[in-house]
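Note that one protein chain is taken out, while the other chains of the complex remain in position.
After this line comes chain A, so read on.
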Amino acid sequence: MVKIQKTILSRVEGEIELKLIWEKGIIKDAFIIAPNFRGFEFILEGKPILDSLIITPRVCGICGHAHLMATVNALENLYKNAGYNIEISKKANLIRLITLSAEIVQNHLRWFYLFVFPDLLKLETYTEDLSEYIPIKGKQWQKAIDFSSKIVKVIAIFGGQWPHTSYSIPGGVVCDPTTFDITESISIVDSMIKYYEENIIGMKYENYLSIEDYKEFIEKSDKDLSKFLKLCFKHNLHKIGKAYNRFLTVSNIYPIFSQGATKRKKYNFNIKKLEEIDTYSFLTKKGIDFNGKKYSWAKAVRYEGFPYETGPLARRINNKDKLFLNLLADLKDTYIPRIWARIDEIIKLLLAMKKWLQEIDIKEPSYIKPKKNIKELEGIAYGLCEAARGSLIHKLEVKEGKIKKYDIITPSTWNLGPRCEKYLSPAEKAIIGLDNSLIAEMVLRSFDVCSVCTTH
């Protein structure tokens, strides 16, 4: 008998429903439904070009800073496409990377402790003491809130506030930091590194980074990440949640992220190979359509016709990180590598932030005014950015000083969008074949669900 089960997911960003089709105790099909739609792309139409810097961060309260960076990149790309060389100082570029990284670190910490860990409390029927991880009351839960709030102070130092600053503009950044702003930021990063070492990996970061064999790490460490992984193995979670083994990263942040599309081998990313498919989306090229088989506001996005997974695991694979190549060889692209990659990324970002902070030369200009007024430009441009959840793409078309069209493809669209005629989305595929609805939810959460971005 076929049974249909619909669940409203909590502990995700925004509203997501999971519709599962059961047959003989096995999930035969899974539909990820994003039921809310605000219409940001349409709201942007007709607005003055620079106002996009104010509006797009408000797509998402979690990774709004990444939207700001994607918009800035798109606007600077617009200058380039129109034949004007736009100059950015090294200082401005470093500050942008630092604040973007701070937001990603914030996201990963909150996601791990607020969204993911509580699932294990449900699985583990209190044979082990996990009271430190109970929402609101647990000590480790509370620390995650404290430190995720601490790292975004770095964004406040350079950008005034987090969430929702628009401090980065074509030509640079608006701030003019002092030496002491930089030393305070370094101190924040240092305290984050110490927190990470003492609470998450349970060893010095140098030792952690030298580990290439995942079993070695799990044996050597007894802190939160290792505790989590041990529980995962205990509950057989190393076999669940396999997606397509195809990984996409759209922008380079040396030395931690490298652009590329990997399916067995790594290829260069080419934006022209990307397409959006609306067969199962309410939102179509011809307007809104609620007919029968359509089930989500999100569109499907494909690269060379295939679904790709984007996000921290994709970044580790595209960066040819040994620990993760080994994890993938053993466990495939499943629940554990996907989650570990997010936690792993925190330390890589923090170390990069520290290096970048030390490289800032405050004597350089923060902002170099573009020689041409942006209102005089016309054309099409792309802004690429690696956000917390993966590859973020903004495309804009401007005419007569106004935005004519704006298109946003978020990381969640790649991972959690609907199916196309040929393929399910990576998260839908990862859920099929499971025999437990809690585990299905957990697999979905391993992609770091953000419905506000999925549909915008």
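Simple rule for what comes next: a residue touches a chain if its C-beta (ideal position, glycine included) is under 8 Å from a C-beta of that chain, and two chains touch if they have at least 3 such contacts; residues count from 1.
Convention: contacts and distances are computed from a predicted model.
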| query | What does the UniProt entry say the missing chain is called, choosing from "(Fe-S)-binding protein", "Probable alginate O-acetylase AlgI", "[NiFe]-hydrogenase II apoprotein ferredoxin-type subunit" or "FeoA domain protein"? | reply | "[NiFe]-hydrogenase II apoprotein ferredoxin-type subunit"
| said: Looking at the full complex, which residue from A:Phe158, A:Phe228, A:Tyr280 or A:Phe447 touches the chain that isn't shown here? | reply: A:Phe158
| request: Could you tell which one of A:Ile55, A:Leu209 or A:Ile380 touches the chain left off the display? | output: A:Ile55
| note | For chain A, residues touching the missing partner are 8, 10-15, 17, 35-40, 42-43, 47-48, 50-51, 53-55, 58-62, 64, 110, 114-115, 118, 121-122, 135-137, 141-142, 145-146, 148-149, 152-153, 155-167, 169, 171-176, 178, 282, 288, 290, 365-367, 369, 452
